[in-house]
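Following this message is one structure expressed as structure tokens.
For this depiction, one protein chain was excluded, whereas all remaining protein chains were kept in their positions.
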């Protein structure tokens, strides 16, 4: 059988921004976002915007959040990014309004093609529509769209799109019930 | 269909302690608990007690532990709180004696009512009775009681009560075998 050979790995096609911009963000992220020194959101919203993120008003950013590239991030009004959330956005991540990304959750945009000897990098955007809820320690996989008001329960892993107003659970996550808002 | 609107979110009913107390704990937690600078337990036991926790003798607190509010925490004799454990106790968490909370595990007390437009905060206590074992990277959800000597295996998610002397696995965790102590 054929084997992978990481010496063939070539991600030179992938250009996520200048080295200066990435280096500066790495520092800002380390000091202001991945620490507990700045618990409040306004400064962090401003810093994200300064680095090209589109952050609507009222967005809450809790401590110890890891965001790979803010210039690939859009977040709608009043959405919450919880403590220790990991937004690993090698590609665009769109988060709508009134979305909760709960503590310890991960949004994952990078993948490798395991059918290729060079283990090729592949990046896919994530879209999380208005009112959706990504539970604590849940993971959203590359390319997934979470339709409006979908719920991904604690520790679950979304490998396919989540339908609107449905609650999902498990790894891989499957629909378990409807979400009915009174 | 109805939509959530986080501008309606109102957690003013929830009073977890004075701002001064929470602010001071935030600092102490950051320096002594969430770091690797203080690997040994005695100082951390004393600090937890100073902030209102009931910590019995012999309790082990490993490095990099995150405890939300120590005044909502009781831990019985000789129990272990592992490295990078996250005790997110917005409500009371009772841990009995001879309990092991293994590395990377999470105890989660906060929830949101996803059937409400205001995404209402709900907090529920967690009870983990004597001799239970919460495995590495496992999660115990709000309101769950783990009966005596229950085992939650690695990476599993307890969404319902765990029966005594039973081993649970999966997300959601289900009983897979009995625990028989020789």
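Labels for the chains are A and B, by order of writing; each one numbers its residues from 1.
The rule we apply is simple: a contact is a pair of C-beta atoms (placed from the backbone, for glycine too) under 8 Å apart; a residue touches a chain by one contact, two chains touch by 3 or more.
In this text, all values refer to a predicted model and were calculated from it rather than measured experimentally.
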item: Among A:93, A:106 or A:146, the residue in touch with the chain that has been omitted; value: A:106
item: Residue touching the undisplayed chain, where the options are A:47, A:61, A:85 or A:139; value: A:139
item: Absent-chain interface as seen on chain A, which is shown; value: 1-7, 26, 29-30, 34, 86, 88, 106, 108, 112, 114-117, 119, 139, 141, 155, 157, 159, 170-172
item: Hidden partner interface residues of chain B, rising order; value: 36-37, 39, 58, 78-80, 84, 97-98, 100, 103-104, 130-131, 133, 136-137, 148-149, 151, 153-156, 164-165, 167, 169-171, 179-182
